[in-house]
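Shown below is the structure under consideration.
Complex shown without one protein chain; remaining protein chains in place.
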Amino acid sequence: MTAPIYTRADFQTDQEVRWCPGCGDYTILASVQQFLAGLSRNREEFVFISGIGCAARFPYYVNTYGMHSIHGRAPAIASGVAITRPDLSVWVITGDGDALSIGGNHLIHTLRRNVNLTILLFNNQIYGLTKGQYSPTSEIGKTTKSSPFGSIDYPFNPVSLALGAEATFVARTLDMDRSHTQKMLEAAYNHKGSAFIEIYQNCNVFNDKAFIQLTGKEERVHNRIDLEAGKPIVFDDGAKAVVMRGGEAVVVDSNSVDPKAILVHDPTNPNASVAFAVSRLSHGPYGPTPLGIFRDVNRPTYDSEVNAQVAAAKEKLGEGDLAKLIASHGTWTVDPSGNGASA
Amino acid sequence: MTAPIYTRADFQTDQEVRWCPGCGDYTILASVQQFLAGLSRNREEFVFISGIGCAARFPYYVNTYGMHSIHGRAPAIASGVAITRPDLSVWVITGDGDALSIGGNHLIHTLRRNVNLTILLFNNQIYGLTKGQYSPTSEIGKTTKSSPFGSIDYPFNPVSLALGAEATFVARTLDMDRSHTQKMLEAAYNHKGSAFIEIYQNCNVFNDKAFIQLTGKEERVHNRIDLEAGKPIVFDDGAKAVVMRGGEAVVVDSNSVDPKAILVHDPTNPNASVAFAVSRLSHGPYGPTPLGIFRDVNRPTYDSEVNAQVAAAKEKLGEGDLAKLIASHGTWTVDPSGNGASA
Amino acid sequence: MADDIATVDPSSTTTEVLEKVVIRFAGDSGDGMQVAGTRFTDASALFGNDLATLPSFPAEIRAPAGTLPGVSSFQVQIADFDILTAGDEPDCLVAMNPAALKKHIEDLRQGGTLIVNTDTFEERNLAKAGYESNPLDDDSLRGYRVIKVPMDELTKEAVKGSGVSGRSVLRSKNFFALGLLAWLFHRPTEPTIDWARKKFANKPEVAEANVAAFKAGYTFGVATEATKSTFEVKPAALPAGTYTNVNGNTALAWGLIAASQKSGLPLFYGSYPITPASDILHELSRQKNFGVRTFQAEDEIAGVGSAIGAAFAGNLAVTGSSGPGIALKSEAISLAFIAELPLIVINVQRGGPSTGLPTKPEQSDLLFSLYGRHGESPVPVIAAASPSDSFEVAIEAARIALTYMTPVILLSDNSIANGSEPWLLPDIEAIPNIEVDFVKYPNGPDGTFLPYLRDVQTFARPWAIPGTPGLEHRIGGIEKDAITGDVSYDPKNHQLMTDTRAWKVANIANDIPDLSVDGDEDADLVVLGWGSTFGAIRAAARRARLDGRKVATLHLRYLNPMARNLGEVLSSYDKILIPELNTGQLLKLIRAEFLLDAVGLNKVAGEPFKVSEVAEKIMEMTK
Partner (left out) sequence: MADDIATVDPSSTTTEVLEKVVIRFAGDSGDGMQVAGTRFTDASALFGNDLATLPSFPAEIRAPAGTLPGVSSFQVQIADFDILTAGDEPDCLVAMNPAALKKHIEDLRQGGTLIVNTDTFEERNLAKAGYESNPLDDDSLRGYRVIKVPMDELTKEAVKGSGVSGRSVLRSKNFFALGLLAWLFHRPTEPTIDWARKKFANKPEVAEANVAAFKAGYTFGVATEATKSTFEVKPAALPAGTYTNVNGNTALAWGLIAASQKSGLPLFYGSYPITPASDILHELSRQKNFGVRTFQAEDEIAGVGSAIGAAFAGNLAVTGSSGPGIALKSEAISLAFIAELPLIVINVQRGGPSTGLPTKPEQSDLLFSLYGRHGESPVPVIAAASPSDSFEVAIEAARIALTYMTPVILLSDNSIANGSEPWLLPDIEAIPNIEVDFVKYPNGPDGTFLPYLRDVQTFARPWAIPGTPGLEHRIGGIEKDAITGDVSYDPKNHQLMTDTRAWKVANIANDIPDLSVDGDEDADLVVLGWGSTFGAIRAAARRARLDGRKVATLHLRYLNPMARNLGEVLSSYDKILIPELNTGQLLKLIRAEFLLDAVGLNKVAGEPFKVSEVAEKIMEMTK
């Protein structure tokens, strides 16, 4: 069988896409469809599982298997798919409310278990679908419908949280930057185990321009820190650099330091400390903010370990024999005469 | 009014303590009671909220206000107490299953919000109450009732997780070491906001000697890394030291490094990166393991911010007037004649 | 007449006086139909009509402009008598684009008035709506009085000079429509103009654009004599007093605040956003000067959990959600029940199961409210009958929770939550206080505190809050000894406690009013309802009576326990009809309890009953 040749259209469905005009979700959808098409992998081998939220409508628009499930539970549902069907490519589509608020627990457990699936978190720093309440990534002081006097909830840094939860692959990208998004998708796809990508996504209706520091023509050069494996971390057209100082990552003027002192990015570092330090460079997209792959390390995946135990048990004990199993706790026999019994 | 003078007995109840003989919970109970007695703070101002588990029976034995609630939800319930009653001292008692498995989400959200309460996580790396299944802190390969072929779940490092969740106070202590426990309790008590203490607790029935590296007469000198604010991190009778290297904390022979290179512990560092790096020195109590306060920084507490908004609103708008409120969306009047109406 | 709008020239246009009229605004989500509807409603309210509204939003997300799923609508019935519903079918439909027309034209009554914005009927929009030919050109609108208006054009013209430009210009077209309707239905114009000026006080150019469009719409009516006759609906003969127009979520929030004031307890609301309950959170979070503390939790479990903590700590504790979220709270409600803590759990019902129809009303959570917990936990349940009733029901829920130390489930639904009606403002002073006595002193021998030593009247256990010296005690979810409150696994004690809890709740029946029948006491048929079907049932019974039928109606506010005289009252009728927006849930309860062969009228279509649907069934049963 030759590998199928797809175009983006093959991954579109007949459903009308129902996001607000201008929503960043459109761009992400296009990036994902294009990426999938480029894989030349049979369409039926993909499964997209989402929770609830604007982002979570995503599976309706991708012509693969999919489930638009319930709020926050997509990682758990996807785990059931991934564990039992290692032949499939399993994707979770979620929002900042879906993944980090109600679904926070499933997220961190899926990451620590390293179940073989990819999680795309569309972070628009707001609850879109329920029409604009602050989310666990909204900034302090944000006034929304449910925080008319300003939010007082200190936000998560999703990358730090994922690293603290023992994630093996953690990346961040931007809706608007389709080529960067596709690079992240590719790395995630090639990663064995749980891959977590935070995608900054503009909600032009309830939280417009939240990412302007990274998308604005003026601003982006100054603020976008591109992490590239094996390369020193510099940005702002080379004017700024990141160095490690006393265990912290700090931004300095490039010409104020020895070029060798500049931190060379290594996502494969088994120790997550540096990745964590790099994640602390920003707490939200309000200044210099790293994009790219923070961490990409290998650890046995949950599904392969489960299935290895099954295989080992079969190997050792042979295929289960039910008649033997039910007799395994000791039996006795009543003979046909009716009331004798022997051990 | 003079401060009350208490002894430990004042914090004991008439309930028979129902843990297995030899359980580490007894020691923790004694430490907490003794600590509370020493505070000379009115007994009625303490509230202990627990979930479900062996550890969670704790409130029955402490003569203060208390609730033995449901599995995993204690941080949420305690938040309701702490937010509405800043006059109280609120404590959460939880286990590794209660806090990190079913209750993981409430834990991380309570920490990021910095609600003013103290969480004592009794980590025995096992589900005690349900008679011995592996927990989210059990080591890989552990055989238990639910993992007869060995656990394949990569465990959390509770300290790393808490740091990734933006905790402002994170510490670790050991059931057996009552004086260390009390030091941690004191620091947590004095911390404004959420204080998280992981307490290694021996379950002698289902997971005996899990902490032997830290408690065994032979082993403990080599493995116990005491973190003390302002002091270089050395252990093993001074033979070993911790240094930061390329953003990672590593253990070295003390005499192999310049004493000035040894990491001086600073829990008040606003940047959590170093604390995180230190937390990565161990992943479970299987070798050199830091005990003490990893992080202790100030951030506005959730309850004070909520109450400040209430106070500010009252200040600005005066005490709410209900008659005005219900008329605030525009009214019209029907006059007594019955069918006239005027705006 | 406000400002400089020309008055209707009485000579050229006749005026029909109507008792009631139903108007539906329909357009794209971006067309401002909810605003138009609300403005029309408020103007009518101020004018003195009785009225009821039924907004309907697109399902979830702003669908692309011009599509069917993107249509948003708002229906209002105005009348010169006290009406009970927003009406079955519109007499007048405003369709701002082809999709709105397509979606709603079927509902317009034959001969009704249709106002269309012709400018949007071009190929792309027609295609998006699924029209193969332009319905304005073919014969399909025969049978309606069609008023074709190039609203885009006229609005653009009107707002010239207001300072608004570009894409924003067309934002005012809802005001154009509103102006035209003001003319058509003889509405006062000041309230709308005033509102626009106030609302957009710091965007004066927007205010002026809206006012200009509004006037243009009005003038368009006058100038073109758009119809042969205009319509007038006189003010209703309502009881004297001051009124406001209120929706259910707002009334519920205000009722909670009232309960807080009347009980002297600070209000705590722990919740997680969900349609259609979120607006309660929004409203309460604004009322901080009433001492209200709102907590947007990480999920529904934390929402109810925080409320349980707040209850333990001595607050008026409330949590709220809709079906999916209530399901998640189930375990914790069970804790509140066994711990006997006062707690209000609001369920604004929507279409189920699962995510179901999130923006549609349904009454399918009744049995779920009664039985949706493991173990024997008969939590009291009460339901609001209408938007304004929500205010009273909230206070009543608080009274029961606080008096009996129990969680109470309060049921509303999407049509109550977002629907509105005139509300005769209550005299705040006259609302009775809710007595709450925190225990202050030991109640047991030797200065001990017995947390389960019950009140002899209410069977409530004492409420001792942290901070009270000498009453330190522990509660929890394991069964407790009936006297000491210590953990108890004793079989007899469990039986006793199970019975006691059930009895405590059943006993609330002695503290709620007997039911009284509305309508014909000597009827053969009684129609029994609960919740938002109230209006449709009463209106249907009225209609049947006009037709000479005898029919009685009964409405339940209390679903658990039910009024003491319910069985007796029901037994006195030959036939019992129970209309519900579910498959027959109250029906099951009534049949099981009284062994009466009641029949159901059931609808699960994400829509309220039409009056005609209930009336027809009544006719059938009273033949």
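Each chain gets a letter, A, B and C, in the order it is written, and its residues are counted from 1.
Note that contacts are C-beta pairs under 8 Å (C-beta built on N, C-alpha and C of every residue); 3 or more make two chains touch, one makes a residue touch a chain.
Keep in mind the model is a prediction, meaning the values are calculated, not measured.
The shown chains contacted by the absent chain are A, B, C, with contact judged over the whole complex. Checked against the hidden chain, the listed residues A:R8, A:R85, A:K192 or A:K231 yield one contact partner: A:R85. If you put the hidden chain back, the residue from C:D50, C:E208 or C:E362 that touches it is C:E362.
Checked against the full complex, the candidates C:V456, C:L546 or C:L595 give a single residue touching the omitted chain, namely C:L595.
The chain omitted from view is touched by exactly one of C:G372, C:P387 or C:G519, namely C:G372.
Among C:P64, C:P188, C:G241 or C:G606, the one in contact with the hidden chain is C:G606. Residues of chain A that touch the chain left out of view are 13, 15, 42-49, 52, 59-60, 63-70, 73, 76-85, 87-88, 105-106, 109, 306-307, 309-310, 312-314, 316-320, 322-323, 325-327, 329-343.
Although one chain is hidden here, its contacts on chain C can still be listed: residues 59, 69, 322-324, 326-328, 330-331, 334-335, 337-339, 349, 351-360, 362, 364-365, 367-368, 370-377, 476-479, 487, 489, 491-492, 494-495, 498-499, 502, 582-583, 588-589, 591-593, 595-597, 603-607.
By the touch criterion stated above, the residues of chain B touching the omitted chain are 16-21, 52, 54, 57, 68, 70-72, 101-102, 104, 127-131, 133-134, 136, 145-149, 153, 205.
Heads up, the rule we're going with is that only the chains that are shown with their structure count from here on.
Among the other chains, C has the CA centre that is most remote from the centre of chain A. The distance from the centre of chain A to the centre of chain C, with each centre set as the mean of the Cα atoms, comes to 39 Å. Our note on geometry: chain A versus chain B, Cα centroid distance of 28 Å, whole angstroms. A straight line joining the Cα centres of chain B and chain C is 42 Å long. Chain contacts: chain C has residues 288, 298-299 touching two or more partner chains. Residues of chain B found to touch two or more other chains are 105, 109, 306, 309, 312-313.
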